[in-house]
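A quick write-up on the structure given underneath.
Every protein chain but one is kept in place in this view of the complex.
Letters A and B name the chains as they come in the text, with residue numbers starting at 1 for each one.
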Amino acid sequence: MSTEFWITQSFNGISYGALLFLLASGLSLIFGVMRIVNMAHGSYFMLGGYVGLTVALRTRSFALALLAGTVAIALVGIGMERLFLRRLRGQELGQVLMTIGFALIFQDLALLIWGGDPYNLPVPAALTGALRVGASVFPIYRIFIVAVAVAVGVGLWLLLDRTQAGAMIRAAVDDAEMAQGVGINVPRVSLAVFALGAALAALGGVIGAGFLGVYPGADFEVLPYAFVVVIVGGLGSLPGAMAGSLLVGLLDNFGKALFPELSYFTLFAPMALILAIRPTGLFGRA
Amino acid sequence: MAHRLLAFAAILLLALTLGAPRPAPAQSGPIKIGLLSPLSGAASAIGKDMQNGTELYLDEIGRQAAGRKIELIVEDTEGVTATAVTKARKLVDQDHIHLLTGGLLASTGYALHPYVDSVKIPTTYPVMSSDDLTQRKPARWVVRLGWNSSQSTHAFGEWVAKNLKYKKIATVGFDYAFGWETIGGFQRTFEENGGQIIQKIWTPLNTTDFSPFIAQIRRDADAVFVVFFGRGSLQFVKQYADSGLKAKIPLLGNGTTTDESVLPQMGDEALGVYTTLHYSAVLDNPANKRFAKAFEAKAGKAPSYYAETCYTNARWIVEAIKAIGGKVEDREAFLAAIKKVEPKDFPRGPVAIDRWGNPVQNVYIRKVERVGGQLQNTVVFTYPQVSQFWKYNPEEFLKMPVYARDYPPCKHC
Partner (left out) sequence: MILRRGLLAAVVIAALALLAPALPAYPLTLLTQALIFGIMAMSLDVLLGYTGLPSLGQAAYFGAAAYAVALLATEGQVGLAGCAVAGIALATVTAAVFGVIAIRAVGTYFLMITLALGMIVWGLAFRWVSLTKGDNGVSGVPRPELGALNLTPPLPFFYFALTVAALVWLLLGLLVSSPFGLGLKGIRGSESRMRALGYNVWLHKYVAFVISGAFAGVAGVLWAYYNGFVGPTDVQLVTSVETLLMVALGGPGTLVGPAVGAAVIVFLKNFVSVYTKRWLLILGAVYIGVILFAPQGLVGAMRGRRR
């Protein structure tokens, strides 16, 4: 294996991990605050991609597509939380099962609205092509994904660490009862976090649609990856999501390249082992 | 409480018995043809072409033959073999079809054949190309009207070695029967004509991100030969061009990689790619010109080989129906009639059925060019009347194992 191979594969792994970070950071936050596993998170990713696709095709604007996808799915998330999940407050399993029900509905709705064809989201010309460094080729779109993930990561960190809203979120993650006790409106925080998580997943979906395409089944295909990231990194932890996505992106790429017969095994076996030894993940707390 | 459960169960069973459709009355009802087609999922564009091609022919004859109406029942296989098997069951057991046709994946071809033989339903495979179905594992009730996987790539291997003068080729393809058999045929003839296959990379069927595989391609290859279809073709060709490799290591493909079901969605990344298949939308014969024009009017795009093969398939079936006077309930007679049909003037050129039930037909070497603003598969060479055994002796050929992941073995890998 040449140096070029290692460089290219590492870059691929990092850029794929960047996409996963967008998806998994929201999932991790949602769990941190609400203690539920959102099985419809993959659906948010897929629906975001589809909405972005329609807007991109109609308006020819990538920026508008990003905005539309993010906002639309945030609204869906708000609706889901406010009207349905809130009724099962305290029933963790019931909430998880309900998100499964929604995942099924979203899957069928997507099929109904956009049909069964796979699509590629048209990306602006500025983001096509590649950067050549020596013998290695780095597609510009993938560099873009990494840039967006870094920006989002920094933004989230600033939000959580430097703002009052962030402090409230962190308090709710640490101990929801105490937070409610000191006067933090935990239900409203939950709602905001859920919307944020959905928006992030949708953002990932629009961006992902630009190089992976958007197609029926994308929701359940990407969901296990999001879970692995969040499990490995630790539920409720932002640095965990960052470390986890990087790790998963690299593991997945190298696994497929070096051990094709075991490629999914190399991904999920570590996840199961980490869960067995340290159930809260690398960075999480109980 | 117990009563409610009992009542519930009773109502359920009653609903079943009453709700289940009755067996269709014989002779006077419509002739039912079941079409399995991947209308959703990664191969949905292919599925639409299959359905449109079939319906084009049936509409041309007014959806009736031998005095009976013809009813086409289309079921979506989602491009998944397990679903195809389930839907086939439904078509046979619930809809009481007289003939089963369609299907896409080679694995579906192998999976359906024991079922079809056990329920004894006349079946035609216009698309499914699993080699062994007309070689070492023939199915009595299946007639193949399309092609087999290695048919065109046998020719391609020789052509590439002799005309493009490449010496070392790496291959990338879908990791299942169709990929193995298509690449196997290419490898055999390419190496017999002095070339070397130096690498074989296999990707899962559902791959969208080909970069881990593209990164593995050996940089000392003269060219890379790929086998994809549907969404895989779109994504691979695009990502291969994006990676910058296409300029240094030219791309060759089997026919489905640049087939007209995906070509309209491709751009400049597809230009100059040589492929091989038994059809091209721009074939210059009267039957094809007529067919392509009618298909364009119906579907708004050029016909892919999937469309042509299903169109021809529908015509073939109708000829058989007419030959037995519409009495399709006599399954043995129907099957025999299908095997005896000899229509002429297909859009793809002349076709004859060999002793093992596989078409003998022209193989075209094509190149993707932009003509009149549209991409097309221009025919640059024709190998006339190629059989599934290429130039080999059939008995000798059948003694060897079917092409598989590691057969022929990669001696230069």
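Operating definition for what follows: contacts are C-beta pairs under 8 Å (C-beta built on N, C-alpha and C of every residue); 3 or more make two chains touch, one makes a residue touch a chain.
For clarity, every value in this text was computed on a predicted model and none was experimentally measured.
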{"item": "Residue of A:Phe5, A:Phe84 or A:Trp157 in touch with the missing chain, whole complex considered", "value": "A:Phe84"}
{"item": "Which residue of A:Ala147, A:Met178 or A:Leu275 touches the chain not shown here", "value": "A:Leu275"}
{"item": "Touch with the omitted chain, as defined above, among B:Pro114, B:Gly267 or B:Pro384", "value": "B:Pro114"}
{"item": "Chain not shown: contacting residue from A:Ile105, A:Ala135 or A:Met178", "value": "A:Ile105"}
{"item": "Hidden partner interface residues of chain A, rising order", "value": "31, 35-37, 39, 84, 87-88, 91-94, 96-98, 100-105, 107-109, 111-112, 220, 223-224, 227-228, 231, 235, 260-265, 267-269, 271-273, 275-276, 279"}
{"item": "Residues in chain B touching the chain absent from view", "value": "1-2, 4-6, 8-10, 12-13, 16-17, 19-23, 80-83, 85-86, 89-90, 93-94, 105-107, 110-111, 113-115, 118, 174-177, 202, 204-205, 405"}
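Operating definition for what follows: only the chains that are shown with their structure count from here on.
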{"item": "Centroid spacing, where centroids are CA-atom means, of chain A and chain B in whole angstrom", "value": "37"}
{"item": "Chain B-touching residues of chain A, taken from the complex the two chains share", "value": "2, 4-5, 8-9, 12, 16, 111, 115-118, 120, 128-130, 132, 137, 139, 141, 211-213, 215-217, 221, 252-254, 256-257, 260"}
{"item": "List of chain B residues in touch with chain A within their complex", "value": "39-42, 44-45, 47, 76, 78, 175, 202, 206, 208-209, 211-213, 215-216, 219, 230-231, 234-235, 238-239, 242-245, 265"}
